[in-house]
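Heads up, one of the protein chains got dropped from this complex, but the rest are sitting where they should.
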Amino acid sequence: MTEIPGGHHSGFLQSNRADKWWIEPLWTGLGFLAFVVYTTWAMFQGDHYWWSAGQGGFGGYLSPFYSPLIFIKQGVAGAAPMDHAWFGSWPGWWPKLIPATPAILILAGPLSFRMTCYYYRKFYYRAYFMSPPACAVEGISQKKYKGETLLLVFQNLHRYTLYIALGFVAILSYDGILSLFRNGEFGIGVGSLILIINPILLAGYVFGCHAFRHITGGNQDCFTCPNGKTSVRYKMWKGVSRLNARHMFWAWISMIWVAFADIYIRMVSSGKWIDYSTWGY
Amino acid sequence: MDISDIKTIEHDVIVLGAGGAGLRAAIECSMHGLSTGLVCKSLLGKAHTVMAEGGVAAALGNVDSRDNWKVHFRDTMRGGKFLNNWRMAELHAKEAPDRVRELEEWGAVFDRTKTGLINQRNFGGHRYPRLAHVGDRTGLEIIRTLQDHGIHQGIDVYMECTGLDLLKDGDRISGMVAMWRETGEFVIFKSKAVILATGGGGKAWKITSNSWEYTGDGYGMAYEAGAELMDMEFTQFHPTGMVWPPSVRGTLVTEGVRGEGGILVNSEGKRFMFDNIPDRFAPETADTEDETARWLEGDKEARRPPELLTRDVVARAIRKEVKAGRGSPHGGAFLDIASRRSAEDIQKKLPSMYHQFKVLAELDITEEPMEVGPTLHYFMGGVRVDSDSQMTCVPGLFAAGECAAGVHGANRLGGNSLSDLLVCGKLAGEGAVKYLESNKDEINLDENRAREIIRAATDILNRESGENPYLIHEDLQETMQSNVGIVRDDELLTLGISGIDKLWNKFKNVKADGASQFNPGWHQAIALRNLLITSEAVAKAARLRQESRGAHTRVDYEGERDEWLKVNVVIKKSPDGTMSVEKVERGSPDPELERIANLSIEELEEEVQREAGQP
Partner (left out) sequence: MSLRNFQIYRGDGTVGEMKSYQLEIEKGMVVLDVIHRIQAEQAGDLAVRWNCKAGKCGSCSVEINGKPKLSCMTRMNEYAEDETISIRPLKAFPIMRDLVADVSWNYEQNKRITPFKPDPSSKNESGDYVMMQEDIDRVQEFRKCIECYLCQNVCHVLRDHERKDAFVGPRFMIRLAGLEMHPLDMQDRIPDVKNSYGSGMCNITRCCTDVCPEHIQITDNGIIPMKERVVDRYYDPVMKLIGLIFRRK
């Protein structure tokens, strides 16, 4: 630690702050790390992502980590029936080295959205890149600091990941409806509630996205032109702005919930937990 | 000391002060191609204009289409108790709308009406909703607009530079000696014209809404240079300043609170303003709670609540309640908006008031009433200038804004200050442009005088020992607060004048410790001279004026006296160095203006409507 004129402490992780500034980056850093570790583990399992009490027909619970099912590998415990696959059974050309798990095909989609999200960027730049670790706390000073102009210029593609995420909101909403049926029979279980809440929370997060806010109305200089009346876009933008103000909340709650949904289905599918439901089987 | 060691900066015109008036004057000068230097004590954009909250008065007629410059003029004259300079009040009312529209052209973003025009709000003494505003931070909007526009006009800005005294070549202005606050080094500005826009001198009082900058620099410098001061006895006490906690005593609570419906009550819960309506305003003021409630709902037939009477009236009424033992716990009155408007409305319309009380007084104004009391706020008087050119009797010396006298007479209406800045700032700029057109010959710097000015400043540092500048200032504030306050009499004023005399003697031996770099003690000591000149002028003018008019209240001479309406009190430095205080006859008004000012409001409204109906 060196002290520079002004009485300021200078050097890596140095600050004059007397409060516990490291608590926030520590907790957010650990929290997200836990999510990444679990997600990676769950992705590689490739099993117990489906539950319909052994029934066929329309309906069942599908873990959001595995939705949509592009291909399905048959003969795996807790796998979905074949008719849920978009393109049928697992391809033969799939390299042996990579586990044959449906999650691996799709998880990059939602993950790319979260990783380029303006809120996630805030906390992971702080927690992992120490750039800066906290306000008025010094990180690694770089005279050639480039911000998001050079290597990180891809962050500007957040908008494309938004389009992907919007697709996931639709798919997971369908999964929510699917969870209300078992063998074509309407009913409701704890799992249905979890899978219905899941796309709602995700929607709260995706529809509050900064890029979405921009394309709904943020790119306009005038909301009331040309006739002096507020446009539909303005109303949409207002709504998105309201969600956007709590983007951090939606980001975390939707992330925690999606992991919880996977845990729940994994537990029920592997017979460790019982899914209470109206179907009675 | 060798003057040639001191840097000389040459401009066509130097503007001293970068508040609204200074910036507007500088913009006008540079627009006309003059090389313009803008000198300010603080950083650019921090001047006192940012404190103006409520709005800028201009008869745009966006909210009430009956508004017209004539009604604004009449309101201003009546507010000023007819002591205003007629021509200046006319120019002010006529030009204010254009000055406001021009700000929009330069990027200002005023609150809008439902139809997308500049919104206007009610304010004390204004007949109609007239104040163009931005929430309660209108001053900030104006100064930022002028600043952002001005920096692209080629104005050279000299920040944190204190003007010390003016230089003359014979009778006319040739420049100014100034000091960089950071280094303590001196600088000479050579220019044929100087525009003073230094604001007032509220720092001579203990309880004031003014910041440290308000030390009457323009008054002191103009006085020393041979210019005249006028109407100095009219110092406005804003009725609503914060009274608690002690460290923020005097900080302004915008009149906008009352404009949005806020009411004043005493400790007995009585709305005492109903008992304090002067006869002159009785026909235009509501006298029942019911009528004020209808007014708040927007009923155009309802008359205005008594809380929106002119500032002098409200300030005296609050003082009376406190004196009678019906004050709030910390010696003020209660200002209640919480019971009149929803929390959401208050936060939207008065965000900075909400914030100010929340942070500084730990009080939620959406739930509890505020405690408020009078605070010294504004100088109606100032440097005496020509109404059209804003030039003083010293050729090349101009003044504008609060620094100059004339527009407001004996009392200023809220909102008329921001419009005064813009209108008179522009006029001063134009005045300087015209002056320079007809004065093309070279000027010379008076090096001896420059040396004298610099020596006076450095002596303060070089003395072995002497009086503490902070203590002299404290004494002065105490003296002015207790002797030259809201209510005055001969005895108190005489006491005050002798107190100021004693402080003059102490000042001759003032000593600041430390070095010359950014030394606040030294800066304070330098400002003292101007504060003392200002205080002496106010006290002496107040003692001479034997009547009560507007902001000047004499218990020994109650009521307005006709013979005093005919004169202004004019102050200048006499050849022997003492302060000369004289009554000077006012010119007779333009008959047309006199007619407008004296019409009843019904007659004037009818006339305005008749004219509007004509093709």
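All chains are identified by letter, namely A and B, in their written order; residue positions are counted from 1 within each chain.
FYI, a residue touches a chain if its C-beta (ideal position, glycine included) is under 8 Å from a C-beta of that chain, and two chains touch if they have at least 3 such contacts.
Computed from a predicted structure; not experimentally measured.
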### Message
In the whole complex, not just what's shown, which of B:148, B:171, B:275 or B:299 touches the removed chain?
### Response
B:148
#### Entry: Identified contact with the non-displayed chain, of B:4, B:115 or B:505
B:115
### Summary
Given B:352, B:439, B:458 or B:481, the residue that touches the chain left out of view is B:352
#### Entry: Listed residues B:361, B:394, B:551 or B:596, member touching the removed chain
B:361
### Message
Just checking the interface: what residues of subunit A touch the absent partner chain?
### Response
5-8, 15-19, 118, 121-122, 125-126, 131-132, 134-136, 138-139, 141-143, 145-149, 152-153, 156-159, 210-211, 213-214, 218-219, 221-225, 228, 230, 234, 244-245, 247
### Task
Can you list, in ascending order, the subunit B residues touching the missing chain?
42-48, 50-51, 62, 101, 104-107, 109, 111-112, 115-118, 134-135, 137, 140-141, 144, 148-149, 151-152, 157, 159, 182, 211-213, 244-248, 251-252, 352, 355-356, 359-362, 468, 470, 512-515, 517-522
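As a convention for this text, only the chains that are shown with their structure count from here on.
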### Whole-Å gap separating subunit A and subunit B, where each centre is the average of the chain's CA atoms
58
